[in-house]
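My structure is below; once you've seen it, I'll send some questions.
Of the protein chains in this complex, all but one are displayed in their positions.
Going in written order, the chains are labelled A, B, C, D and E, and every chain counts its residues from 1.
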Amino acid sequence: MRPSGRAPDQMRTIAFEPHFTRHAEGSVLVSFGDTRVLVTASVEEKVPPFLRGKGQGWVTAEYGMLPRATHTRGNREAAKGKQSGRTQEIQRLIGRSLRAVVDLTKLGERQIVLDCDVIQADGGTRTASISGAWVALRIALDKLLESKALKEDPIHTQVAAVSCGVFKGTAVLDLDYDEDSAAGCDGNFVLTADGSIVEAQVTAEGECYDEELLLRMLRLARIGCGEIFEAQLKAVGK
Amino acid sequence: MRPSGRAPDQMRTIAFEPHFTRHAEGSVLVSFGDTRVLVTASVEEKVPPFLRGKGQGWVTAEYGMLPRATHTRGNREAAKGKQSGRTQEIQRLIGRSLRAVVDLTKLGERQIVLDCDVIQADGGTRTASISGAWVALRIALDKLLESKALKEDPIHTQVAAVSCGVFKGTAVLDLDYDEDSAAGCDGNFVLTADGSIVEAQVTAEGECYDEELLLRMLRLARIGCGEIFEAQLKAVGK
Amino acid sequence: MRPSGRAPDQMRTIAFEPHFTRHAEGSVLVSFGDTRVLVTASVEEKVPPFLRGKGQGWVTAEYGMLPRATHTRGNREAAKGKQSGRTQEIQRLIGRSLRAVVDLTKLGERQIVLDCDVIQADGGTRTASISGAWVALRIALDKLLESKALKEDPIHTQVAAVSCGVFKGTAVLDLDYDEDSAAGCDGNFVLTADGSIVEAQVTAEGECYDEELLLRMLRLARIGCGEIFEAQLKAVGK
Amino acid sequence: MRPSGRAPDQMRTIAFEPHFTRHAEGSVLVSFGDTRVLVTASVEEKVPPFLRGKGQGWVTAEYGMLPRATHTRGNREAAKGKQSGRTQEIQRLIGRSLRAVVDLTKLGERQIVLDCDVIQADGGTRTASISGAWVALRIALDKLLESKALKEDPIHTQVAAVSCGVFKGTAVLDLDYDEDSAAGCDGNFVLTADGSIVEAQVTAEGECYDEELLLRMLRLARIGCGEIFEAQLKAVGK
Amino acid sequence: MRPSGRAPDQMRTIAFEPHFTRHAEGSVLVSFGDTRVLVTASVEEKVPPFLRGKGQGWVTAEYGMLPRATHTRGNREAAKGKQSGRTQEIQRLIGRSLRAVVDLTKLGERQIVLDCDVIQADGGTRTASISGAWVALRIALDKLLESKALKEDPIHTQVAAVSCGVFKGTAVLDLDYDEDSAAGCDGNFVLTADGSIVEAQVTAEGECYDEELLLRMLRLARIGCGEIFEAQLKAVGK
Partner (left out) sequence: MRPSGRAPDQMRTIAFEPHFTRHAEGSVLVSFGDTRVLVTASVEEKVPPFLRGKGQGWVTAEYGMLPRATHTRGNREAAKGKQSGRTQEIQRLIGRSLRAVVDLTKLGERQIVLDCDVIQADGGTRTASISGAWVALRIALDKLLESKALKEDPIHTQVAAVSCGVFKGTAVLDLDYDEDSAAGCDGNFVLTADGSIVEAQVTAEGECYDEELLLRMLRLARIGCGEIFEAQLKAVGK
């Protein structure tokens, strides 16, 4: 049995609390069990230099973890003066994942910045971030559609992410911190609501894996993302 | 009339939500109206180099603001690679204020780090941080006392802070963002529950002030801190 | 008795040596006893980005300390790659203090940078810097007025600063390094020649203080600044 | 047909030139077509702080690209003062991949640093780096085994990596720069000689993919890595 | 006898391998014995800000050393986040030396960046860099002349550099690493093919020197640069 006592294909309780803060155009507090991430979507009426004048928009993400989101306090990245490789890897993944479901030309020359700040960490912060970022983005774009700043909806489908891993030879879904530490390998799957794969990353952590385990993890990910897609829709009132 | 419609000596609604996160030894979400700051107290069994072997402890603070805590998104300090002068000024003030009510020799060779992260900003983030830091510290030290890691209570009194300013010639208490922007001068007062002053900082912002206004602001600060002291006690169950 | 043997309300010898260097539009070597600060005022025909096109000017300050200005050598900030929190706090204070007596719209779209570099430190470097900065600024603006680059004088009054503290229960004026180290609390007052307060900052250093001591320190500050105002006028030949 | 004219399952010419430089304990110049990476393995008789005294070793990697390895010159990371997110992501992947085939306890308290520097880039620099790193590591450890510094061989199998992608709906192997730019999605597979998967990362670049394409890419990767494994053995004389 | 067994006026084998990489407008792998430096010349159709609109071009250089180019691994400058003083000193010297033989007005508003990356170090990396940079620059400008982007040749003569030193009282030419470590003083001479001196730098390393030794070193440098000039011409096919 897995450390959390959950069945292999059982997600933690997931929750989206939309409009958690009031200044951002879109915001949500997403929880995957004890993992809690605040995601805000900020609309900026400008694009990065490499896109200026090209008639399209951009979606990007930044990721951070409060110093004591974790079991033991980590150093504040702002105080250290640089973002870790892990932070950069995660924020690049979040940005890529969201851009996969957005038609940037329909966005016009504006940028949406998705800030994902981990308030409390218990495994799966990047997958919670991606899943929450879609909600924050949806809320922000709904405002732009309502105000007629946008004519067409740039989002063509939902995107969500969930982690999977192999624990004592069995593929399991949505690892918490204890399970992640004990897993032989673990991965993250970013899927769309229409069944496609945006990103699959599976890494051996002590034990290599084979094609069969890879496929099992992918199938668990489909189950998990299915639940998330439903919760996302409810959060944005659709 | 002041922009918020409050009476000159009227605080915003203040609230302390203790144990907001679960990993830190002490944590609280403090609200002064729409300003919300998450404060965690982390106990570390080591002291900074300049105190090693001196048989005393240390209390320090770090301060940060989520990029979209504000009306328009600010750059992430971790991404810029340095903390602003404002951030450093505030975290030095928080640390100094808390050390004023702690007997560092009773703390033993351990350090308490108070992380103050602004989730939403509407004026007074530094005073909310100081007021919340006392609660987080109190909770963390109560745990150390309970577990007998500490024999004597290092905290000798409460500390709280509140801002005051001069709006159209009248001294007013606990400015929100709009009031702060319109004030002729503004200040921060850090007071202890036994009536002493830990820090007073009053800065002209467009209009200089005189001794009488300084004293009026100090008296308003006493009123405000009185309310905060009560709320702090309730939050820590005393 | 205070360590320096001075009376509680007695300043150290203060001196302004104007035109200490020749390239800057304004320059002065200011001494408060053994504390010596070189202040230069540089006129730049541009403003910072946030003011471009607004038809007004800006006054800003930078502060630095030569590595061996102090009793033991400190690390060079340029070599460490960043300015300390203390440095940033001081240079923000100097800039704010000078802007309080300057009408920025009369300055036109130009910036005055006040560089305050401590040659030798013996307490009170920030108050000497503010007091000297007024002299350097006055000299630089006199040149602009003479050359008709400015039509009206942007400076409406003098500004000066002095430190005060509480030593063994007595409020004392203009602390040197030894006194500062031994003081229970210490503060800095920035006053204008017409009797107003620009900034008051009083910090408990080991001992809290009360309203009465705050007022005594403020009154001592008035005495000290009175002396400085006279010396400033003499230095600029008025 | 793919831009390079190669068959979907056809690798570019791969070559390993061992002992390319003389100071490093192991070195190789690896070529995947026009992509050329110099990999050196440096043996250090110390481990990073988190491993001190734990009786095991460490394998880590650093990655860099010469400014004009690419079609247009990129800025030198040393001059910019920081490594890009991409650089950090790649060097973390290389380190993880090599550690997957090394028994760190057999290494003793020493660290092997694998420096992968791209001399010329034409797609696939990270997979060439991983494949070359194994050769450099093998050479360095053979020296340690020969000199009896090591008793047992810490490497338990070979590791290699290759990229795959989907070009106009067809899965293709070992993309060069032009193909990579035109691919709908692309991925990197890190495999061991005994048939296991160390890491699979497949990212949609404009087009999402499905399970079938994922499996096809994995099968192509097995073909490609098979060729690399043979070439690696020849390079180290086995 | 000198450590290398060479006669005092004997160069190491020098070699230029032009077109070593294919993306750069000019490239060469230069060897002075075991010292090997890859130099690329990149043509950029822009100039640095201080030259904009002045109708002239610029030639600049950057220098780097692969971490394991040396006997023991050095830290990667990109990872440390800054270039050492030595690196900056060398790249400034290379840039200055090349500009001495280029008529910048004939270059038009474009910049040539000369990247000198040390693949393997055995003494004399800066002199090999300068000598190789001329070859890379010559190749790049020949392309611009061929394509008629340039009308006149901006290069008016050849430039080369070689090190000299004093070993046990005798002036010797082209020091390798062992000789350099043992030399009493060492210097670098940058000369033009028409017999002029561009730069002479001779530094005492343990032993001071006199005018006579300075002149002997200069004469040895003429001999060494003579050989280099011939090899440069052969490399560029002239």
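Convention: contacts are C-beta pairs under 8 Å (C-beta built on N, C-alpha and C of every residue); 3 or more make two chains touch, one makes a residue touch a chain.
The model shown is predicted, which means the values in this text are computed figures rather than measured ones.
J.: From the touch rule at the top of the page, work out which displayed chains the omitted chain touches.
T.: Even though it is not drawn, that chain still touches C, E.
J.: With the missing chain put back, one of E:Ala15, E:Leu51 or E:Ala100 would touch it. Which one?
T.: Going through E:Ala15, E:Leu51 or E:Ala100 one by one, E:Ala100 is the residue touching the chain not shown.
J.: Just one of E:Gln10, E:Gln56 or E:Gln88 touches the chain that is missing; which is it?
T.: Going through E:Gln10, E:Gln56 or E:Gln88 one by one, E:Gln88 is the residue touching the chain not shown.
J.: Touching the absent chain: which residues on chain C qualify?
T.: Here the touching residues of chain C are 21-24, 27, 34, 36, 38, 40, 42, 44, 62, 64, 66-73, 76-83, 87, 113, 115, 117, 119-121.
J.: When the complex is taken as a whole, what residues of chain E touch the one chain not shown?
T.: Residues 82, 84-86, 88-89, 91-92, 96, 100, 187, 192, 195-204, 208-211, 214-215, 218 of chain E touch the chain absent from view.
In the analysis below, only the chains that are shown with their structure count from here on.
J.: Taking each chain's centre as the average of its Cα atoms, which chain lies closest to the overall Cα centroid?
T.: Smallest centre-to-centre distance to the global C-alpha mean: chain A.
J.: As a quick test, compute the distance in whole Å between the mean CA positions of chain B and chain C.
T.: 28
J.: Using mean C-alpha positions as chain centres, tell me how far chain D is from chain E in Å, no decimals.
T.: 33
J.: Tell me, which residues of chain A touch at least two other chains?
T.: Touching at least two other chains: 81-82.
J.: Determine which chains touch and list them pairwise.
T.: Inter-chain contacts occur between A-B, A-D, B-C, D-E.
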